[in-house]
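A single protein chain has been omitted from the complex, and every remaining protein chain is retained in its original position.
Order of writing sets the chain letters: A, B and C. Residues in each chain are counted from 1.
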Amino acid sequence: MNKYLLYPGCSMESSGRAYGDSIKAIVEPLDLDFEEINDWNCCGATEYLGINLIPAYSLIARNLALAAKQMNPVNGTGGTHTVVAPCSACYLNLAKADYYMQERPSLGAKVNEALNAGGLEYKAGTLDVRHLIDILVYDVGLEKIRSKVVHPLNGLKVVPYMGCMLPRPDYQHRWTDHEHPTELDDLLRALGADVIDYPLTTECCGGHMTQIGPETAFELIRRLISDADERGAHLMATVCPMCQMNIDAYQHETNQFFGTDYHMPVLFFTQLMGIAFGKHPDEVGIGLELVSARNALANIGIEVPVTQEPAAPRKKDEGLPMPRRWTKHEGKEAVR
Amino acid sequence: MTEQFEPTIIGFTCNWCSYRAADLAGTARMKYAPNVRLIRMMCSGRLDPTFVLRALSGGADGVMITGCHPGECHYIEQNYKALRRFILLRRVLAGLGIEPERVKLVWASAAEGVRFASETTAFVEEIRKLGPLNWGNQGKDERERMKDENSSFIIQPSSFEKEVTL
Amino acid sequence: MPQMTDERVRAGMNREEDLSLLNEVSMKTAGVSHLEMCIQCGTCGGSCPVAMDMEHTPRMLFAMLRAGMRDEVLRSNTPWLCVSCYHCVVRCPQEVHIADVMYTLKGMAIHAKLYTNATAPHFSQTFVDMVEAYGRSYEMGLATRHYLRHFPLRLPGMMPMGFGMITKGRMAVMPKRIKQMDQLTAILDRAKQLELNS
Partner (left out) sequence: MSDTRSNPVDKRSSPVEKKIERVGVYVCHCGSNIAGTVDVVDVAKWAGEKLKHQGVVVAREYKFMCSSLGQELIQKDIKELGLTRVVVAACSPHLHEKTFRTAAKNAGLNPYLVELASIREQVSWVHSDKTVATAKAKAVVAGAVSRVIENRPLDEIKVPINPNTLVVGGGIAGIQSALEIANAGFHVYLVEREPSIGGHMAQFDKTFPTLDCSACILTPRMVEAGTHPNITLLTWSDVVNVSGYVGNFHVTIKKKARFVNEELCTGCGICQEKCPKKVIDEVYEAGLGYRKAVYTPFAQAVPNFPVMDKENCTYFIKGTCKACEKFCPTGAIDFKQEDQLINVDVGNIVLATGYDLFDARRVSNYGYGRLPNVFTSLEFERLSNAAGPTSGNIVLRDGKTTPKNVGIIHCVGSRDKNFNNYCSVICCMQGLKFAHLVHERTGATVYNFYIDMRTAYKAYDEFYQRVLEEGTLFVRGKVAEVTNAARRESEKGKLIIQVEDTLAGKQRRIPVDMVILSSGLQPRYDAKEVGKMFGISCSTDGWFTEKHPKLDPVATMTEGIYIVGCAQGPKDIPSSVAQGAAASARVLDKILQKEVTLEPIKASVDHEKCSGCKVCNGMCPFNAIAFIEDDKVSDINPALCQGCGTCVAACPAGAISGTGFSDAQIIAQIDGLLLRNLEPA
């Protein structure tokens, strides 16, 4: 039994609920023991760092300090000094804070001074911060994962989408590559899926740009889904709640913006693991996505029970189609 | 400016790298703290720890040992031996009640005049903070300090530290 | 005697007068920025997925920092468009911590009130407000507050999405709050003081 301290992150209970549910479903078959960090707080995502430096790192470091407190003796039984974060942004923030507190001792000292105000302290380097997929591929191992597969995903064409914050900046050198890492491909292949070579696997989903500059974000989302579509993917598999949210929830808007008609479901890789392990689709949160994966999963004989699809507000009756809207992105990138 | 403590420091330099780095710092007219007096040896491996004790007992407030970068030793690998002795030496100093930070190991190649100058100045500042060496009055916290082996007394890539375990 | 920091000694910079705009940014950045090492190769601007909407490529910003063009740099929309994808960071041949420098520039722009479009700083501030109030992010509150303020006309268009998120249970209607909120507040208050003093 492998034991880890779990930092779930805020989205795991809300926008990324399907991720949280599916992780719960695979923990038991893979003999994983996740102990949640008590009273963890938000990592600040990509926002806090842009406002204040020391408060931002203190916010992150409070989680590290709490985890270190909770960490049992490493050499004792059942102890662990590994924190697992399933969200890429959380993973990056925790790992980066740990690294920078070492790289620049003056930052580490100030952060600790702030922590002291709350009766906490954290010695940088105490913990190992790792992402869920890192644990699954390197600790659990593909062999074991393969052995748990009862419903192989044969015939399901999946685009592996790693996103950007997971393989980069990678100060701890955990991944096979910064640009085209193979961990997700290998894992999906172990589930029997038909993995498509996807050159955009670590391109950005738009991050917070959906909130602050939607037009920029839509272009990034369009690139991802159009390439996946071009390559004949049934669905995309992702490892990050932010990526899932952007590509899933903003797909409709993106389509509207560009006058396109893509239908590219995005599921968490753990949902696919659950399916392959024989779990019921409901149990792993299938159906929570806004771009339904129903038809995609039908390809491998998985029937997703029809849930009450939300009745979208009615649109006005549409007339004849208009010419495609001009967007400022056309002909913009090139000065060739 | 108030009267400040000017430490005396003895530097042991390798003939092939750091002594030449000092030459280069001179040729390039770089300015650095005047508190270090250099002794040339053929190799940092020549450093007998008793030399350091002799210097400290003879009035020096700090000792700087400089050698070729790991892997660049003119005598192939003797600087690794210097490193091992250095680590041991710091333990001995702690045992004697002297702050181990008074001895510093710096790698500087013949081309690194800038590094030599900046490391020298930095070390003088460190010793200035420690104050004059006073035999026999130290020793309360040193053992504690030695436990914390990660303290930044060797300026070098950390991967190398791992290679040399005692 | 000026304070000698580990980074400056390493960079061979021992004198106070070396603190130019470039160094100011460097010192305010987490980790060692290596900003002074930029060779203007353009790897960052070439890698950036949102370069098409930026007023300046990151490379140009670094050149402008060297030239001491403080206001122009802080007015640029570039840092606000950075999506933190770290493509430039891992490809940069000089190991400049580009993404973190962008965070620093955002902070400096906020302090100097020099940003030209308030959407992004307000979004960050709203997010931070939520976190400081609850200890967790609160997507519902964040989204409504932010959209009402900056994209009121967009709200109807967002309805299907927001509606779907709520009915599917993917957006909590009420915020969650951590237990030891007072502890977090104490830490952040102290941290803010330290930030001001540094």
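Here is the rule we use: a residue touches a chain if its C-beta (ideal position, glycine included) is under 8 Å from a C-beta of that chain, and two chains touch if they have at least 3 such contacts.
Predicted model, so just to flag it, every value in this text is computed and none were measured.
Chemist: As a test of the contact rule: which chains in view would the missing one touch?
Modeler: Result for the missing chain's touching partners among shown chains: A, B, C.
Chemist: Given that one chain is not shown, which residue among C:Arg91, C:His122, C:Arg145 or C:Lys176 touches it?
Modeler: C:Arg91
Chemist: Any idea which of B:Ala60, B:Ile87, B:Leu105 or B:Val124 touches the chain not displayed?
Modeler: B:Ala60
Chemist: Looking at C:Ala30, C:Cys48, C:Leu105 or C:Met140, which residue reaches the missing chain?
Modeler: Selected residue, touching the omitted chain: C:Cys48.
Chemist: So that we can see where the missing chain sits, which residues of subunit B does it touch?
Modeler: Considering the whole complex, subunit B reaches the absent chain at 8, 10, 16, 19-20, 22-23, 25-27, 29-32, 34, 37-43, 45-51, 53-55, 57-60, 68-69, 71-78, 81, 85, 109, 111, 117, 135-136.
Chemist: Residue by residue, what part of subunit A touches the chain that was omitted?
Modeler: 177-180, 199-200, 223, 227, 230, 333-336
Chemist: Tell me which stretches of subunit C touch the chain missing from the display.
Modeler: Residue positions of subunit C that touch the missing chain: 39-48, 51-52, 56-57, 59-60, 87, 90-91, 93-95.
By definition in this document, only the chains that are shown with their structure count from here on.
Chemist: For subunit B, which other chain has the most distant CA centre?
Modeler: Of all the other chains, the one whose centre lies farthest from subunit B is A.
Chemist: State, to the nearest whole Å, the distance from the C-alpha centre of subunit B to the C-alpha centre of subunit C.
Modeler: Centre separation, subunit B to subunit C: 40 Å.
Chemist: Mind pulling the subunit B residues that touch 2 or more other chains?
Modeler: 152
Chemist: Which subunit A residues sit where two or more other chains touch them?
Modeler: Subunit A, residues with two or more chain partners: 105.
Chemist: Quick one: which bits of subunit A touch subunit C in the complex? Just the residue numbers, please.
Modeler: Listed in rising order, the residues are 10-11, 13-18, 39-42, 44-55, 57-59, 62, 96, 99-100, 103-107, 110-111, 113-120, 164-165, 168-170, 178-179, 202-204, 206-209, 211-216, 219-220, 223, 249-250, 252-253, 256, 287-288, 290, 310, 312-313, 329, 332-333.
Chemist: Over in the complex, which subunit C residues touch subunit A? Could you list them?
Modeler: So the residues of subunit C touching subunit A come out as 5-7, 28-32, 49-53, 79-81, 83-87, 89-91, 99-100, 102-104, 106-107, 110, 119-121, 123-125, 127-128, 131, 135-137, 139, 143, 146, 150-151, 154, 157-161, 163-165, 167-172, 176, 178-180, 183-184, 186-192, 194-195, 198.
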